[in-house]
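For this view, one protein chain was removed and the others were kept in their places.
Our next item is chain A:
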Amino acid sequence: MPEYLVRLVQVHESFRKAELQALADVAGIKIDFISYDEDSPFCVVGLPSDNAARTMISRGILSHGIYELWGEGSTYDNLHASVRKRSSEKWSLYHEIPFRFTLDSFRGSRKPADQRGIVDSFSYLGFMGPIRMKEAEVSFKVFEDYDNKASEPKHLYLGRFIGESGRQAKTTYDLKKRHYISTTSMDAELALLTANIALAATGKLFYDPFMGTGGFPIACAHFGALVTGSDIDGRSIRGTGGSARKGQTGKYDVAGNFKQYGTESHYLGAFISDLTNTPLRGLILGSEHGGYLDGIICDPPYGIREGLKVLGPREQLGEVERATHRDRYKEPTYIPPKRPYSFIAMLDDILAFAASTLVENGRLSMWMPTANDDDIELIIPTHPCLEIASVCVQPFNKWSRRLLTYRRLPDSEVSQEALLLAKKEYDKGVKADDLNAFRRKYFEGFKEYQRLQEAARATNDIVPEDTNT
């Protein structure tokens, strides 16, 4: 297969390969990873054609663009030798047309005179066309990869520009410009990235069970999916709860956000519900009807502010209290009781829900916080109907946040017992065993995480700055 150079961004490193794989999967393109390094923004992949490369990268968030690889090497001598060997039969195709030839130094810089010298050293390519900075018909770039503070680059590439990424969406969907947000809205870059990793695309149906002000559904709609969502708090959907934006007045709601981006045709509306008592129908065994969701994306509520509660009385209700609820629930001011909910039990509920509602090969992408502890790092909730597709980590100081992505296995790859279990869990809400030692350990770590998160919020120091990309 022809080789291409992806110019990645040097941020959210552990998500980049998962995103590239997802971009290839969603486009039905085969991708081979030839070289990839967490500490470098240059990745070489094998792809079937220029068109495949262009299609694939067009919705990428953690990349700038893709280039046909004309050569690479650890020194300029090696690079020139490689270019002669790999691409000499292509040179004549570009001899007469307007072109552009530039330099991209990562973590390094060159004086203008040196830049010119480097460009001139490629004169053997024989390009006679006019040099154009704008509207060139073909664009070449020399890439230099430096170690931090090194004086000379450690690796060099020459590439012919093929296509730009979809990273500008990060700016389009910037929360600073969104009408209606909340204090827990995930930043646009991560929301779009999650939608990519979950394979959101035209023709698909996506759902967020904890939608808040709709950040994930909005990101999925950007990639063409139709979306719906729910939240335990109806005010966040209808927008009467106010926005986190300072000085914002007037009514803003989730539907208004879709209108802002021109994707209101993709929004099916939302409903108020609680995942432990979901109104969405589940697996019907022995019927031709399986799942119906192509993807589920969520950032389950785990913070202090949102509280970790589900509907249900704190303890079993007495007969008198039951009667009171029965009499009052139709009154407009009725507030259902809520009970504390174990984070682990919630993760299991999400997996059981996904197993029961996803189409075969559909994806669940779920964010999950973890305290940085060797024992805890390894714990990934599992379900016999779901296979882990990728694990991406966003590290902070003492905790990290992981994006776990699962693939719903086709029924034919799952045992009958597993399907039956999935159905039973879904129907009856089988609860996790919190006393299991591993789970208890995780939960202790989780309390520590909550404490750290609270401290981080106090100093406003949660999200790392997007620097040197």
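We adopt the following convention: contacts are C-beta pairs under 8 Å (C-beta built on N, C-alpha and C of every residue); 3 or more make two chains touch, one makes a residue touch a chain; residues count from 1.
Convention: contacts and distances are computed from a predicted model.
S.K.: Which listed name, "Transforming growth factor-beta receptor-associated protein 1", "UBC core domain-containing protein", "Trm112p-domain-containing protein" or "Dynactin subunit 5", is the one UniProt assigns to the chain that has been left out?
M.R.: The record names the chain that does not appear here as "Trm112p-domain-containing protein".
S.K.: With the full complex in mind, choose from A:A22, A:I218, A:I232 or A:I296 the residue touching the hidden chain.
M.R.: For the chain that is not drawn, the touching residue is A:I232.
S.K.: Taking the full complex into account, find the residue in A:P2, A:G269 or A:P410 that is in contact with the omitted chain.
M.R.: A:G269
S.K.: Considering the complete complex, identify which of A:K85, A:K134, A:K176 or A:R326 is in touch with the unshown chain.
M.R.: Of all options in A:K85, A:K134, A:K176 or A:R326, contact with the hidden chain holds for A:R326.
S.K.: So which of A:L103, A:L280, A:I388 or A:A418 would be touching the chain we can't see?
M.R.: Per the contact definition at the top, the residue touching the missing chain is A:L280.
S.K.: Which residue numbers on chain A touch the omitted chain?
M.R.: Residue positions of chain A that touch the missing chain: 202-205, 226, 228, 230, 232, 234, 237-238, 264-265, 268-274, 277-282, 289-292, 294, 311-313, 317, 321-323, 325-326, 328-329, 334, 336-337, 359, 426-429.
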